[in-house]
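And then chain A:
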Amino acid sequence: MPFEWVQIPYALLTLFIVVNYGLVLTALIQKIGARVGRRHGIRIYQNYVDLLKNYALRTHITHGVMFYLGPVFRLTGGVGLLLFVPTIFGSEMFSNLSFAGDLILALYFVFFGSLGMALGAGESGHPYSAIGVTRGLSQVTAAELPLALAVFAVSLQYETLSITEIVAAQQGGVTNWTLFTNPLAVAAAMLSFLGSMMRPPFDVVLAPQEIPIGPPTEYHSAYLALMQTNRVIFPVAKVVIYMNLFFGGATGWGEFAVKVFCIYMVSVLVGVVFPRFRVEQSIRWFLVWAVPIGVLSIVIA
Partner candidate 1 sequence: MVSAIFILAIGLGAAFLLGLLRDTWRGLAYALTLAALAAMSWIAGSWLVALAGGLGPVEIRTAGFAPPFAIALRMGLPEAALSLLISLTGLLSAVYMRGTLMRLGRRAMAVLLIAVMALVGIVLTRDAFNLFVFLELTVIATGGLVLLSADPRALGAGFKYLVVAQVISILLLVGVIFAYHATGSLNIDDMAAANLVTLKGGAIAFFLMFVAVVAELKPFPANGWALDIYESAHPAFSAILSAALSAAALIAADKMLSIGGPEWLPVASSLGLVSFLGANILALAQDNDRRLLGYSSIGQVGLVLVVLGQRDILGASTPFIAGGLLLAHAVAKAGFYWLSGLVQGRSLMDWTALRGHPVLIFAFVTFVALLLGLPPFPGFYAKWGLVHALAADGRYLVLGLILLGSLIESGYLMRWFGYIIKRPQVDLPPLPSLSKRAVVLTAVAAGWALGWIWGEISGYPNLLLSIPLLFALGFLFIEWLPAWVKNLVAIAGLGAWFWYTFPGYDPLHLIYAAIILVGGAVILVASFDAKGRRVGFYPPAMLMYAGLSMLILAQDSFAFFAAWEYLTIGSYFLILRGKKSEPHALSYILFSLGGAFAILAGLALGAQGVLPFDVADLAKAPARLAPWIFALLAIGFMTKTAAIGLHIWLPGAHAEAETDVSPMVSGILLKAGLFGLTLLLMIMGKQSLYGIELTYVMLWIGALSALVGNLLAAFQEDAKRLLAYSSIGQMGYALFGLAMMNHLGWLMALMFVINHYIYKSMLFLSVGGVAKRTGTRDMYRMGGLITLMPLSFIAVLIGIIAVSGVPPLSGFGGRWIFYNAIMSSEYRLPMVLIFLSGPIAFLYLFRLIHTIFLGQLKDEHRKLKEAPLWLILPQMLYVAFLLGFAVVPGLALRHVDAYISEFFPAHALIWDDITITSTFGYWSPISIMVVVGCIFAVLFLWLLVLNHRAQKVKQFNIVYSAERPFRPETTHFAWNFFAPYRKALGFMTLPLVTRFWQAQTDLLHSTAQVSRRFYTGNGQTYAVHMLAFAVAVYLIWMGS
Partner candidate 2 sequence: MTLVTLAIATGFALVLIGLLGALTDRNILRMIVAFTIANTGVNLVLIGVGMLPGRTAPILDEAVSVAQAAARIVDPVPQALVLTAIVIGLGVTALMLAYALRLHQTRHSLDIRTFTELKW
Partner candidate 3 sequence: MIRTFFVVLLLLGLGAVFAGLMVGYTPDAELNATARYYADNTAADTGAANIVTAIIVTYRGLDTLGEVTVLFLTAAIVALVLAAGREKDPASRIAPPPAGELLTTGSRLLAPLILLLGVYVFANGHLTPGGGFQGGAILASAVLLLLLTDPLRHFGHRLISVVESLSGFIYVLIGVAGVVLAGGFLDNRILPLGDFGALLSAGAIPVIYTLIGLKVGAEFASMLVSLSETEEPR
(Lines give C-alpha, C1' and ligand atoms only; values in the text may rest on other atoms or scores of the structure.)
Protein backbone atom coordinates (compact mmCIF):
# COMPACT_ATOMS: atom_id res chain seq x y z
CA MET A 1 0.00 0.00 0.00
CA PRO A 2 2.12 2.88 -1.19
CA PHE A 3 1.33 6.39 -0.09
CA GLU A 4 -0.50 8.74 -2.35
CA TRP A 5 -1.31 12.36 -1.61
CA VAL A 6 -4.98 11.78 -2.21
CA GLN A 7 -5.09 9.69 0.92
CA ILE A 8 -4.82 12.82 2.99
CA PRO A 9 -8.19 14.33 2.00
CA TYR A 10 -9.72 10.85 2.26
CA ALA A 11 -8.38 10.52 5.76
CA LEU A 12 -9.71 13.93 6.67
CA LEU A 13 -13.09 12.87 5.35
CA THR A 14 -13.04 9.82 7.59
CA LEU A 15 -12.12 12.07 10.45
CA PHE A 16 -14.97 14.42 9.70
CA ILE A 17 -17.53 11.63 9.51
CA VAL A 18 -16.29 10.03 12.66
CA VAL A 19 -16.29 13.30 14.61
CA ASN A 20 -19.89 13.97 13.74
CA TYR A 21 -20.90 10.41 14.31
CA GLY A 22 -19.12 10.42 17.60
CA LEU A 23 -20.73 13.66 18.75
CA VAL A 24 -24.18 12.29 18.08
CA LEU A 25 -23.37 8.85 19.43
CA THR A 26 -22.00 10.07 22.74
CA ALA A 27 -24.96 12.38 23.21
CA LEU A 28 -27.33 9.57 22.44
CA ILE A 29 -25.65 7.28 24.84
CA GLN A 30 -25.65 9.89 27.57
CA LYS A 31 -29.33 10.29 27.00
CA ILE A 32 -29.91 6.58 27.26
CA GLY A 33 -27.99 6.54 30.48
CA ALA A 34 -30.05 9.40 31.82
CA ARG A 35 -33.28 7.77 30.86
CA VAL A 36 -32.33 4.62 32.64
CA GLY A 37 -31.77 6.77 35.66
CA ARG A 38 -35.21 8.35 35.17
CA ARG A 39 -33.72 11.69 34.17
CA HIS A 40 -34.39 13.62 31.05
CA GLY A 41 -30.83 13.84 29.79
CA ILE A 42 -29.15 16.24 27.41
CA ARG A 43 -30.32 17.36 24.05
CA ILE A 44 -28.98 15.33 21.17
CA TYR A 45 -27.04 18.31 19.78
CA GLN A 46 -25.75 19.37 23.17
CA ASN A 47 -22.23 18.09 22.41
CA TYR A 48 -21.97 20.40 19.40
CA VAL A 49 -22.91 23.31 21.59
CA ASP A 50 -20.41 22.43 24.31
CA LEU A 51 -17.64 21.87 21.85
CA LEU A 52 -18.20 25.13 20.02
CA LYS A 53 -18.50 26.99 23.25
CA ASN A 54 -15.23 25.64 24.53
CA TYR A 55 -13.41 26.33 21.30
CA ALA A 56 -14.70 29.86 21.52
CA LEU A 57 -13.49 30.42 25.08
CA ARG A 58 -10.10 32.04 25.57
CA THR A 59 -7.82 31.63 28.53
CA HIS A 60 -4.66 33.30 29.81
CA ILE A 61 -3.66 30.38 31.88
CA THR A 62 -1.09 27.70 31.35
CA HIS A 63 0.88 25.67 33.89
CA GLY A 64 3.79 25.07 31.57
CA VAL A 65 4.84 23.56 28.31
CA MET A 66 3.71 20.02 28.99
CA PHE A 67 0.43 21.31 30.32
CA TYR A 68 -0.04 23.18 27.09
CA LEU A 69 0.92 20.23 24.96
CA GLY A 70 -1.13 17.68 26.90
CA PRO A 71 -4.35 18.11 24.93
CA VAL A 72 -2.38 18.13 21.70
CA PHE A 73 -0.87 14.80 22.58
CA ARG A 74 -4.26 13.55 23.59
CA LEU A 75 -5.98 14.45 20.39
CA THR A 76 -3.04 13.33 18.27
CA GLY A 77 -3.45 9.99 19.94
CA GLY A 78 -7.14 9.80 19.09
CA VAL A 79 -6.80 11.00 15.52
CA GLY A 80 -3.77 8.88 14.90
CA LEU A 81 -5.46 5.79 16.25
CA LEU A 82 -8.44 6.37 14.02
CA LEU A 83 -6.31 6.93 10.95
CA PHE A 84 -3.92 4.05 11.45
CA VAL A 85 -6.86 1.64 11.24
CA PRO A 86 -8.88 1.06 8.08
CA THR A 87 -12.44 2.13 8.78
CA ILE A 88 -14.37 0.63 5.90
CA PHE A 89 -13.32 -2.75 4.54
CA GLY A 90 -12.72 -2.91 0.83
CA SER A 91 -12.66 0.82 0.42
CA GLU A 92 -9.46 2.40 -0.81
CA MET A 93 -10.85 5.71 0.32
CA PHE A 94 -11.43 4.77 3.91
CA SER A 95 -8.47 2.56 4.57
CA ASN A 96 -6.91 5.76 5.82
CA LEU A 97 -3.23 5.71 6.68
CA SER A 98 -3.05 2.05 7.59
CA PHE A 99 -0.01 1.63 5.35
CA ALA A 100 2.09 2.91 8.25
CA GLY A 101 1.60 -0.12 10.39
CA ASP A 102 -0.52 -3.04 11.40
CA LEU A 103 -2.57 -4.08 14.39
CA ILE A 104 0.37 -3.73 16.73
CA LEU A 105 0.81 -0.11 15.82
CA ALA A 106 -2.83 0.54 16.62
CA LEU A 107 -2.68 -1.24 19.93
CA TYR A 108 0.41 0.61 21.08
CA PHE A 109 -0.67 3.94 19.73
CA VAL A 110 -3.58 3.81 22.15
CA PHE A 111 -1.11 4.77 24.84
CA PHE A 112 0.27 7.78 23.03
CA GLY A 113 -2.56 10.09 23.90
CA SER A 114 -2.97 8.81 27.41
CA LEU A 115 0.69 9.30 28.12
CA GLY A 116 0.76 12.80 26.73
CA MET A 117 -2.32 13.85 28.58
CA ALA A 118 -1.06 12.32 31.79
CA LEU A 119 2.13 14.33 31.45
CA GLY A 120 0.24 17.52 30.74
CA ALA A 121 -2.10 16.97 33.62
CA GLY A 122 0.87 16.20 35.79
CA GLU A 123 2.41 19.57 35.17
CA SER A 124 -0.68 21.30 36.45
CA GLY A 125 0.52 20.12 39.83
CA HIS A 126 -2.97 19.10 40.84
CA PRO A 127 -2.94 15.98 42.97
CA TYR A 128 -6.28 14.84 41.58
CA SER A 129 -4.75 14.62 38.16
CA ALA A 130 -1.97 12.44 39.45
CA ILE A 131 -4.37 10.29 41.44
CA GLY A 132 -6.54 9.84 38.39
CA VAL A 133 -3.55 8.86 36.31
CA THR A 134 -2.30 6.32 38.83
CA ARG A 135 -5.73 4.79 38.96
CA GLY A 136 -5.97 4.68 35.22
CA LEU A 137 -2.57 3.16 34.79
CA SER A 138 -3.15 0.62 37.51
CA GLN A 139 -6.40 -0.44 36.02
CA VAL A 140 -5.17 -0.58 32.48
CA THR A 141 -2.44 -3.11 33.33
CA ALA A 142 -5.06 -5.65 34.23
CA ALA A 143 -7.71 -4.54 31.78
CA GLU A 144 -5.43 -4.63 28.74
CA LEU A 145 -4.27 -8.14 29.42
CA PRO A 146 -7.36 -10.01 28.21
CA LEU A 147 -7.41 -7.85 25.10
CA ALA A 148 -3.76 -8.57 24.38
CA LEU A 149 -4.43 -12.27 24.79
CA ALA A 150 -7.47 -12.10 22.56
CA VAL A 151 -5.58 -10.20 19.89
CA PHE A 152 -2.84 -12.76 20.07
CA ALA A 153 -5.37 -15.54 19.73
CA VAL A 154 -6.99 -13.84 16.78
CA SER A 155 -3.77 -13.14 15.00
CA LEU A 156 -2.76 -16.73 15.56
CA GLN A 157 -6.11 -17.79 14.19
CA TYR A 158 -5.74 -15.75 11.01
CA GLU A 159 -1.96 -15.93 10.95
CA THR A 160 -1.63 -12.26 10.25
CA LEU A 161 -1.26 -8.99 12.07
CA SER A 162 -2.74 -6.95 9.27
CA ILE A 163 -6.17 -5.60 10.21
CA THR A 164 -7.30 -5.59 6.62
CA GLU A 165 -6.49 -9.25 6.22
CA ILE A 166 -8.21 -10.11 9.46
CA VAL A 167 -11.36 -8.39 8.28
CA ALA A 168 -11.04 -10.03 4.94
CA ALA A 169 -10.94 -13.41 6.55
CA GLN A 170 -14.28 -12.73 8.26
CA GLN A 171 -16.15 -11.86 5.13
CA GLY A 172 -18.80 -14.07 3.60
CA GLY A 173 -21.40 -14.34 6.32
CA VAL A 174 -22.03 -13.72 9.96
CA THR A 175 -20.71 -17.12 10.94
CA ASN A 176 -17.29 -16.17 9.70
CA TRP A 177 -17.00 -13.45 12.30
CA THR A 178 -14.47 -14.02 14.93
CA LEU A 179 -17.33 -13.78 17.38
CA PHE A 180 -18.39 -17.20 16.22
CA THR A 181 -15.14 -18.71 15.07
CA ASN A 182 -13.31 -17.82 18.24
CA PRO A 183 -15.89 -16.96 20.91
CA LEU A 184 -13.43 -17.27 23.82
CA ALA A 185 -11.14 -14.61 22.43
CA VAL A 186 -14.08 -12.32 21.80
CA ALA A 187 -15.40 -12.87 25.30
CA ALA A 188 -12.06 -11.96 26.78
CA ALA A 189 -11.73 -8.94 24.55
CA MET A 190 -15.21 -7.68 25.37
CA LEU A 191 -14.57 -7.94 29.10
CA SER A 192 -11.42 -5.91 28.53
CA PHE A 193 -13.48 -3.50 26.48
CA LEU A 194 -15.63 -2.79 29.51
CA GLY A 195 -12.55 -1.74 31.39
CA SER A 196 -11.26 0.65 28.80
CA MET A 197 -14.42 2.65 28.14
CA MET A 198 -14.34 4.73 31.33
CA ARG A 199 -17.81 3.63 32.25
CA PRO A 200 -19.06 2.01 35.42
CA PRO A 201 -18.04 -0.21 37.02
CA PHE A 202 -14.58 0.76 35.79
CA ASP A 203 -14.78 4.54 35.88
CA VAL A 204 -12.80 5.07 39.02
CA VAL A 205 -10.27 6.99 36.95
CA LEU A 206 -12.65 9.86 36.45
CA ALA A 207 -14.49 9.31 39.70
CA PRO A 208 -16.47 12.55 39.83
CA GLN A 209 -17.20 12.25 43.52
CA GLU A 210 -13.65 11.89 44.88
CA ILE A 211 -11.36 13.41 42.29
CA PRO A 212 -13.58 15.53 40.07
CA ILE A 213 -13.00 14.02 36.63
CA GLY A 214 -9.46 13.00 37.44
CA PRO A 215 -6.66 13.72 35.03
CA PRO A 216 -8.25 16.59 33.10
CA THR A 217 -9.17 18.44 36.29
CA GLU A 218 -7.23 21.59 35.44
CA TYR A 219 -8.13 21.74 31.75
CA HIS A 220 -10.59 24.29 30.51
CA SER A 221 -11.56 26.34 27.48
CA ALA A 222 -9.70 25.43 24.28
CA TYR A 223 -7.68 22.78 26.07
CA LEU A 224 -10.85 21.14 27.14
CA ALA A 225 -12.26 21.52 23.67
CA LEU A 226 -9.41 19.51 22.22
CA MET A 227 -9.99 16.86 24.83
CA GLN A 228 -13.68 16.78 24.16
CA THR A 229 -12.92 16.30 20.50
CA ASN A 230 -10.77 13.42 21.44
CA ARG A 231 -13.47 12.03 23.64
CA VAL A 232 -15.75 11.62 20.68
CA ILE A 233 -13.09 10.25 18.34
CA PHE A 234 -11.19 7.97 20.62
CA PRO A 235 -13.96 5.57 21.73
CA VAL A 236 -15.13 5.25 18.18
CA ALA A 237 -11.62 4.54 16.97
CA LYS A 238 -11.30 1.90 19.62
CA VAL A 239 -14.59 0.34 18.81
CA VAL A 240 -13.53 0.28 15.17
CA ILE A 241 -10.62 -1.95 16.13
CA TYR A 242 -12.97 -4.29 17.99
CA MET A 243 -15.31 -4.27 15.10
CA ASN A 244 -12.57 -5.13 12.67
CA LEU A 245 -11.07 -7.84 14.78
CA PHE A 246 -14.12 -9.57 16.12
CA PHE A 247 -17.27 -8.49 14.32
CA GLY A 248 -16.43 -8.75 10.67
CA GLY A 249 -15.58 -5.09 10.09
CA ALA A 250 -17.79 -2.80 8.06
CA THR A 251 -18.18 -2.64 4.34
CA GLY A 252 -20.12 0.62 4.36
CA TRP A 253 -20.86 3.57 6.58
CA GLY A 254 -24.28 2.20 7.46
CA GLU A 255 -22.93 -1.06 8.70
CA PHE A 256 -20.22 0.95 10.45
CA ALA A 257 -22.75 3.09 12.28
CA VAL A 258 -24.77 0.16 13.47
CA LYS A 259 -21.91 -2.02 14.54
CA VAL A 260 -20.09 0.73 16.39
CA PHE A 261 -23.27 1.67 18.18
CA CYS A 262 -23.99 -1.89 19.21
CA ILE A 263 -20.52 -2.57 20.45
CA TYR A 264 -20.46 0.71 22.33
CA MET A 265 -23.79 -0.18 23.86
CA VAL A 266 -22.29 -3.24 25.51
CA SER A 267 -20.29 -1.08 27.85
CA VAL A 268 -23.23 1.23 28.39
CA LEU A 269 -25.57 -1.58 29.29
CA VAL A 270 -23.14 -3.00 31.77
CA GLY A 271 -22.36 0.45 33.07
CA VAL A 272 -25.87 1.45 33.97
CA VAL A 273 -26.38 -1.73 35.96
CA PHE A 274 -23.25 -1.91 38.10
CA PRO A 275 -21.83 0.34 40.76
CA ARG A 276 -18.20 1.43 40.63
CA PHE A 277 -15.27 -0.82 41.49
CA ARG A 278 -12.31 0.41 43.40
CA VAL A 279 -9.00 -0.01 41.58
CA GLU A 280 -7.87 -3.13 43.32
CA GLN A 281 -11.29 -4.66 42.95
CA SER A 282 -11.31 -4.11 39.25
CA ILE A 283 -7.79 -5.46 38.90
CA ARG A 284 -8.79 -8.60 40.72
CA TRP A 285 -11.94 -8.85 38.70
CA PHE A 286 -10.02 -8.78 35.44
CA LEU A 287 -7.43 -11.21 36.65
CA VAL A 288 -10.01 -13.64 37.96
CA TRP A 289 -12.65 -13.48 35.26
CA ALA A 290 -11.25 -12.08 32.07
CA VAL A 291 -7.68 -13.29 32.01
CA PRO A 292 -8.45 -17.02 32.32
CA ILE A 293 -10.75 -16.77 29.35
CA GLY A 294 -8.01 -15.07 27.39
CA VAL A 295 -5.47 -17.67 28.40
CA LEU A 296 -7.88 -20.38 27.38
CA SER A 297 -8.33 -18.74 24.02
CA ILE A 298 -4.63 -18.69 23.21
CA VAL A 299 -4.09 -22.20 24.49
CA ILE A 300 -6.86 -23.53 22.29
CA ALA A 301 -5.94 -21.42 19.27
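Regarding candidate selection, all candidates are chains of the complex that A comes from, given by their letters.
Here is the rule we go by: a residue touches a chain if its C-beta (ideal position, glycine included) is under 8 Å from a C-beta of that chain, and two chains touch if they have at least 3 such contacts; residues count from 1.
Predicted, not measured: the structure shown is a model, and the values here were computed from it.
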Every option in 1, 2 or 3 belongs to the complex, but the one touching chain A is number 1
List the residues on chain A that touch candidate 1 in their complex, please.
3, 55, 58-66, 68-69, 71-73, 75-76, 79-80, 83-84, 97, 99-105, 108-109, 111-112, 115, 118-119, 122-127, 130-131, 133-135, 137-138, 140-142, 144-145, 148-149, 152, 155-156, 159-162, 217-218, 221-223, 225-226, 278-280, 283-284, 291, 294-295, 298-299, 301
